[in-house]
Structure formats: C-alpha cells, structure tokens
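What follows is part of the complex, with its chains left where they were.
Lettered A, B, C and D in written order, each chain numbered from 1.
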C-alpha cells in the first residue's frame, strides 16, 4: 500500500507555543483518516502543514513519496475543504467550483462541464448561477467539497467541515462524505473535535492533545482501549476508576477506564465484577437512560437501555460489568 | 489566517509601498526644511542657510494667533455640533428600520461626496438670500455640515459592531432607554466618537474651500495661509505654522488610531 | 440579594426619564423623530435647501452690464453653459478627475495592501500615521511645496540637472497636451499635485476593504492552484473593489471641485472648480456658477448611485 | 439717490475693497503707511478686502457690506448702472478743487454731470522685461508678447511671456492692432465692431500658444518672473518697483504702440453704513502726501498735481518716471458697451468675458 502522507517527527512551533510537537504519522492511500482532539490541540496546524500553508519547524514531510517542504500550496495536488468553507463571495457557485480549473488554464466550456458534474455529484445540480450568500450552511459545505474534488486531488483535507451544521444535517453529510470517499478512493484527512463523528467515519483515528498524538489506531481500539486517561475522557464519556478502586477490583493499574454501556445495574453474574453504591442522578437520553451511581465518592455513569426501569435517586444499587471491559491506562 | 499574515511581503510590494510613502512625505519634509531657511523672499533651493528665527517671529505675530484662535474655535464648535448630529443620525440608522433609511444615509454622505465648492457656494448664496451676514457662525455652519459625516461614519461602524443583543440585554436587566444609553451605548461608542471627533476637528481645521465662501472678513488659519502664500511677507513663517500644526496633530491622530483599534477589539468580543 | 420581584410587572420608575422612556418604548416613531429630527433639519433642510436654492438660481440670468441678477425664469444660462469654451472646461475637469482617480488607486493599492496584510503591531500604527499625517497637514502649504518642486527653476529641475537627466524632462515637456513650458504650468504638474493631495483619501478605504477580505479566501485560492498573481487578479482585487470605489468618491469629487490647485499649478486653462469660483466670485455671475455646479452634482449623483450598488458605502 | 447733505461724526468703522498695494499700513515697508495716521485722526478703523480683478470688485460690491471701492474704469460705470454706488457731494470734500483738471470730470466717474467718486491714482500698463534675456536690447514694441520670435538671448519667447488674466486684455490686443493693422480702422480699443473684435481674438489665440500661465495676481506674477523663467509681460508699475527693489534683472518700457491704463476712483457704496468715515477717507486720499505715497508705492500717478513735488517717497522725478506726462498716450480702461460712440455697434463686455475665457481655455 502506498503511503499518502508521511510525518517524520514533525514539529511546528509558534514562538513558545508548540502547536505541533514531534508528530509521527503515516496515512495510507485511500484511507479515511481522522484527527480528533480538543480545541487548540494542533489538528488544524497539522492540516496546514500538509496543505503547505505552514512549514515545519523541525522534521520532514513527504506526500506520495515526495518531499513536501518548499513546495507552495498552489503546486501541491492536495485540496482543502475549509472549516468556514471559504467560498469566494464575488463568484457564482459555478465559478467557485470551476476556480481551480480556471487558474490551471482549462478552457471555459470544459471547466463549466466539469464543474456541473461536480455539483451534480454533491447533489446540487442547477445551483450554479447562485451566489454563496444565497445558500444554506449545508449547501455551502457541499459546494466547498465540489470545489475541492473537481481538481481530482490526491489528498483531500477537511477541517471540521461539519462543525457549523446542525445535528440532522450533520448526520446526513457524514453518510454522504463517507460514501463519496469510498466511491472516489481519494485519501481523506478529516479534522474534528467530535468523537462520534470520528468514530463513525474514520478508518483510523489519531487523538491529539497539546500538539502530540496521544493514541493512533482503529476506532474500536481507541474507544474501547484508551491508552491514556486523556483519551478515555475525551473519546466517549468513559468512567475513570482510580488506583484504589482498581485495586479493590483486583486490577493493578493507576487508572482504568470503564464504558458506561458496559455496566449494568444488576447483581454480578458469573465471573463478572461488581460494586455497590447509591443512585446520584439520572437523565433520559432517548435511546438510553444515563444513571449516575456514587461508589464511595467516585461517580460511575451507567447507560441503561430505555426499556429498563430506572431506580429512584438515593436508592442503593449494585452495578456489575465484565472484567474484560475494565481497561488499564497509562498515567498521562 | 494567522500564518498568511505573518508571511513576509514580496519584494515588489515592499518597493511599491515604500515608493508610495516616499512620494507622500517628501513634500512634507520640504515644508519642514523651509521653516528653517534664512532666505525670506524666495524659496531658493537648496536653502542658503538655516535658522530658527522664524519660530520666534511666528510666535510674536498677532495675525498668526488671531487666525489660530479662530480656527480652533470654529473647529471646536463645528466638531461639537457634528458629534451630536452625527451620533443621533448613526443611532437612528443603525438601531431602527424605517422607510427612507437608505436616503438618509446617502444624505449624510452628500456634503463630503459633492465637491466642497458646491457646499460652499450653496451655503453662501443661501445665506445672502436669507440675509444672514457672514460671521463666525456661518463658518461653523459650513464646517459642521461636512463634519457630520466623519462622526457618522465612525459611529455607524461601531454601532454595527456592537452586538444588537447588548442593548437588549440591558433592557432585559431592567435598564430603561436612557439608562441603556448612559451605561451601555455611550461607553461602547465613546472611543469611536472621540476618534470621529478628532478627525472632524482636523478636517475643519484645514478646510479652505468651503470657508472661503462662508467666511466674511474673518480669516481662519488656512485662509490666513492662502493670503500669506500669495502675498508673502516673511514666507518661512507660513511653513513654521504648517509644521507646528503637523506636529501638534500627530498626537491626536495616534490617539484616534489606538482608541478605535482597542475599541474594536472590545466590541468585537461581544460579537 | 435583596430585591425580590413580587409581581411579574416591576413597579414603574417614578422619574421623568423613566416615564419618557416608557413613552418612547410604546411610541418608537416618536423616538425616531427625535433622533432624526435635528440631523434631518440640518442636512435635509439647511443643506439640501441651500443646494436647491442654488440650483434654482441657474434658471435666472444676469444683467451683463451691471452684474445684477435678473429674476426671471430662463434657460439662457444653460445655453451659456453648453458653449464650446465651457464644454471644454467640463471635459478637461472630468478627464483629469478620472485620471487622478485611476492613478491614485494605483499608487494607493500597494500601500493599503501592505498595511492591511503585512504590517503588524507597531508597524501598523506607523503606517497609519504615515498615511494620516500628509492627510492632515495643511493642504495649502503642501500645494505650495509642490510649486517649489515643479517650478522651472525648482527642485525637480535641480535634481534632474544633478542626475544629468534634464533631456528627459525637456523631452516630456515637449510633448503636446501634457507638456508645457515647465512642469508647474503644465497639465502634468496639475495632475501630479492632484494625485499627491488626494491619494491619501484612497488608501484608508482600500485598506479597510482589504482587511475585511478573510485571509482564508486567499489560502483557498492558493490551495486550488492559484498562483499569487492569479489570486490577486481573481480574488483579492474583486474583493477590494468596493474599497477602491469608496476611495474614488473622494478623489473624484475632490478633483472635480478643487479650484486652488489648478490655479497655482497649471496653465490658466480653467477647471470646473475655478470656473465656478470665477463666475461666482470674480464675475459675480451666480446663475452661471450655479449651472456649472449642476455638472458635478449630476456626475457625483450617478457615481454615488453606482457606488451604493457596489456596496462601497460600507467601506467609507 | 441723493448725495449726503452734510458731514457728521465718524462711525468708527470703514471697509474698503481695493487693489492690492493700494491701501498700506506699513506691514510690508514701514515707510509706506497712509492708514495709521487716518485712523488716529478720524477714529475710523479701516478694514481692507483686496480684489485681484475689476470683475471681482463688482461682484464684491454687488454682494454688499463694504463702504468704498477703488474701482478702475472698466468697473466704475457698471457699478453706477447697477446702482451699487451713490453720487457724492463734492462740497463735502474740501480738496476736490485740487484735483487735476483732466481727472475732475473724467467720463469713468461722471454720469450726466453727477460725480460718483473721487479720483485716486492712475497708471499705465507697461511692458516689463528681463534684462538678461534681452541682453541690452530693450523691446520697443508689444510684439514680443503677441508674436512668436527669437529673443536676443537666442531662445524663442514661447512659454516665456505672460498676459493679463482679465477680459480687458482684449483692449491691449486691439491697441496693438491699431498700430499694426490700420486697415481694420480701430479708433478706440474699447469700441470694436465684429470684424475688429474677431481680429483681436485671433491675435490673442496666437498669444495663447506663447503664454504658459496668465497672471492675475501681482505677487504671483513676481514669483513667475523669478522662478518660472518668464521674461516679458504687460504689467503694472507696482510689480516693476517691487522687483527693482529686490534687485531683480528687469526693466520696463513704454512701447511704441502706446499703452492701456487705468484710472481708479474711490466710490461710495449705495448702502454704505459708514458714509461719514467714507467721506473723511476720500478727503484723506486727496492730500498730496497720501497721493504721492500711493503713487510711489504702486508706481502710479497722482490725481493731484501738487503731489508731484516735494514728496519724499515719490521724489521729484517720480511723476515723470511713472508717465505723468504721457497722460494723452494712455488709453484708459472703460467698460465696452454695445452703443458706442465711435461706430454704430460694438461688441459688449459680456462677450469679452466669455470669449476671453474661451481663448485661455482653448485646447
């Protein structure tokens, strides 16, 4: 498998700020790669390093085997879908989409055709004559996508492209993006701070914090076996069990993670672990009820199916879970 | 966005910008130079010698002081009037919607968009038709007319930046219209008004075209300069006065810059 | 926390301001009238009134011998305005204004662009000062400084002489129309001074417009393969255009109406401003002066209308 | 309007529209001051508004707010016709009798035997030239400013001459034609029929190609002689005197075609608010001392013969130098009218105004 993007201990510092700090990364061709992390963790900076808007302070970047440093953005076969779309307000939708072809000198008729095809692909046929200001957020997002895709880039960078959309639209776009990527086979590098988005869409996920990659792996691994406390906290709302509690459960680790949906409110069955506590809170989440159980001061969240009855606040309960659902973590 | 701006400018751009700025400043330097020349009748170049005597001469000439005081008075009063009218207008335009709003905003811009000579001659003939004798007040009237737009522009820009919900938040918390103006609007547009006021003052202070038409026998500083430049006695005195005015306006301009800039940042936080 | 609201409606404020405020709230139109009244009275009645009164005068004529206005409706003044000599004046002024505007934009753009995109912190303040200082230093003294520079025995000649480039200057002055006996009595001289004096008015609006162009549009263009030149041509320039138009309102209008510069630096051929000034002041022919002012009013009216449509007012 | 019957107390104020250099209070040169003493004597504070052209004077007077104007002949009759000035009572001016007889009833201030002002000073429009450019060969004719030629310094006069920026300059052209094209039959340069007028304009169009910038302000003309390389122009003795005082290389001559000239009258505004001060000023200006001082300063000739002798500033040769004896050769400015004396119909002044603008503005 060809390597699309390679980061070899890449750093990017702004004065004292280490926006990206010794990152190693290798993205395979055709992969849907997600970068997940809180605000300010360096995701955008990584993307800008790939696009060529930033140069690494240290380290080396290769794109499809070629050294990327010193190649200006306009000479990279990498396109970006910007977070706020960055559509040209003075151009029509068609001209926006055809922009990349125009600056490459493609003839008027040919680029009009290509742009219309691209618009059709993102399900906006016939919108060509409008201005960006006349479109809704979701539509603009699609135009930005079409504008990038019409250039047939080898890598497509997407910086939180769905951040500004509302939930409904977002779910819809997630599906569309995913199937588009499958059908085109282009390498997607996708930045988000929404773990649900990353988990459902990506082939692999890199979790960033403070400029560094905390964990890099398959979505299931990142979700189920967080390597650090940060990942456990950030990816899904895991319960973090302290060393003391771990010991009580017979686990020798300074921290362990336990997913709410792995916990049941029921006496322990065969080989399962159990703890007892009191119900401290409950809320209806639609598909599930979230019940918070206080176990000697540690609050453990339980996701209980909506069909099950919810114990009253203050009532004593026993919670149980399988030993394999308890994941030891590093200290960081 | 951040990094693009921290990039270095292309050389060609730097040269073009530097050349443009040089073009703008060489004549100013010349004015400064001739404030020190020893030759008083002609502007011989290069000056035969340098002296500071003209500063003393300018200081002791009563006509300089008379023109200066008149200009300061006119500019102060015109600025005051412009501040009030410009703010009212900006408030009405930006806080309400009404029929003819566009027309009003055009009307405000008109006195500066039409050549000054038209404003001047229109006011002049109106004054003489209405039998208003030319006086200090006719000068003020003329100046205030085109100063309004400067204040208005600054105030409107700031009003636009104040998030609309700020005013609603104030009302929501129990402040009536006047309290909202006093405690929320005024502090937020204050710096913009100050900046607009300073620009208006400077504009009035240097105005000559409208003034020639609306002034009677009084001469403001620019009119005095016009007289002096055409019928010179002690030519360098004009340069001394011009130079001092430049130096004295330096601080307010810098102040206006920092005021509007910081103000934008503050107001931007509520956006 | 001591105040506990007993009822949903808080007690009425007793002060006059409170009552007035309630009144305004219930009658927003009254408030609008109060706000707009004074400025409209001033601009709409005093200023527009004066303008109309002036325009009205253009329909009167003047008694040639005594110089007194003859208050009878006539179009004679307009006939006079359209005489060949006066048409020349109008044509001359409008072409000068257009040229000055173009060249000002040309010179101002790099300065504004640098200030908007590259200057930071102290440098930005410095740029601002560098633009504002010439703007606020005395217009007259600046014009006279140019007289010294451009005069036949002036500084420019001196510089050209030192550089052994006098032939160049002479060659330029030998050209028809733009040339003349010396720079200070040629259109070239008038033009240079116009550009000099009005160009600062162009810089600030362009800078404002450029600052409003989101930086990521430029990145987007670059990302899509646009070279810096293409980015300028297709993205930056179109987006800065409203600023240029806003600036040109100033340069165009100021050139259109100025009468001092062409009088001091020029070849005695009149510009509209001078014609108005001369007709009004020297000749006392108010009707003709008024008819002359109609020209810039019409031109600027059309210009403003166009500028408004381009959204240039936001950049003022 | 009836003239003032008797003189009363001064009103304390007096505002005058005057040519530059006509009313001096010692600001440029301490010895030239004829205002301070008057103010002390009469208690009338004098304010002066200078006007650069006759048209401007008429405009200012039409606008009002002034008491007196020093109107030249091309303005005075227009002011009378427009009822902007009032007749004066010569009995209230003791020095009236001392006025030069040639000026007492001059047509530019006397209408139907009624006097509309007191004569101030008069002078010729002389030809000033740069002595370095003419290398000791003074020009004899006005042709140096009307026709292209090579000057003694070997360079063309093109771009190096000036002409007066006022419609009355048409008369100078007519005056030149009178001598050089007698077939046109011009008898009076202010009374031109269509054909004569057209010839004058043609001449002026030729002149336009030679003139870089026209002059209408004395000081600016001086600047142009100094900095712009101007070497010849019609001018007032005022500029000649100022430049000579500065030791500039210039001289002036009375060309062979004769000259036009101006004789100015101090006229009283019809709505003057300070008539008493005005009468006092008119009387003051007729004193030989003042007449002599003004004449010396402006390079003009007094209207009171006595001023020619014993004036310290003018000196006894002054009148001679300023052309006092050439009175008959000077064709004084007057406003051209359609109904003229020398022929059936003449081109009126308003045509002069618009056509002259056309000539200067020509492409």
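Assume a residue touches a chain if its C-beta (ideal position, glycine included) is under 8 Å from a C-beta of that chain, and two chains touch if they have at least 3 such contacts.
Everything numeric in this text was worked out from a predicted model, so none of it was measured.
Visitor: The viewer shows one copy per protein chain type. What formula describes the complete set of copies?
Guide: Full-complex copy numbers, labelled as displayed: A x2, B x1, C x1, D x1.
We adopt the following convention: only the chains that are shown with their structure count from here on.
Visitor: Please indicate which chain is farthest from chain C, where distance is taken between mean Cα coordinates of the chains.
Guide: Most distant chain from chain C: A.
Visitor: Can you identify which chains form the pair with the largest number of contacting C-beta pairs?
Guide: Ranked by contacting C-beta pairs, first place goes to B-C.
Visitor: Taking every chain's C-alpha mean, which one sits closest to the mean of all protein C-alpha atoms?
Guide: Minimum centroid-to-centroid distance belongs to C.
Visitor: Using mean C-alpha positions as chain centres, tell me how far chain A is from chain C in Å, no decimals.
Guide: Distance between chain centres: 53 Å.
Visitor: Which integer distance in Å separates the CA centroid of chain B from that of chain C?
Guide: 14
Visitor: Which chain A residues reach two or more other chains?
Guide: Residues 53.
Visitor: Show the residues in chain C shared as contacts by 2 or more other chains, in ascending order.
Guide: In chain C, residues 148, 154, 214, 216, 219, 280 touch at least two other chains, as defined above.
Visitor: Would you tell me which residues of chain C are touching chain A in their complex?
Guide: 214, 216-217, 219-227, 230, 234-235, 238-239
Visitor: Residues of chain C touching chain B in their complex?
Guide: Residues 10, 13, 17-18, 20-22, 24-25, 28, 31-32, 35-36, 38-40, 42-44, 46-51, 53-54, 57, 107-108, 110-111, 113-115, 117-118, 120, 125, 128-134, 136-142, 144-146, 148-149, 154-155, 158, 196, 199-200, 214-216, 218-219, 228, 249-250, 253-254, 256-260, 272-273, 276-277, 280, 286, 289-290, 293, 296-297, 300, 303-304, 308, 313, 316.
Visitor: Give every residue of chain C touching chain D within the complex, in rising order.
Guide: 63-68, 80, 83-86, 88-89, 92, 148, 151-154, 180-182, 184-185, 266-270, 275, 278, 280-284
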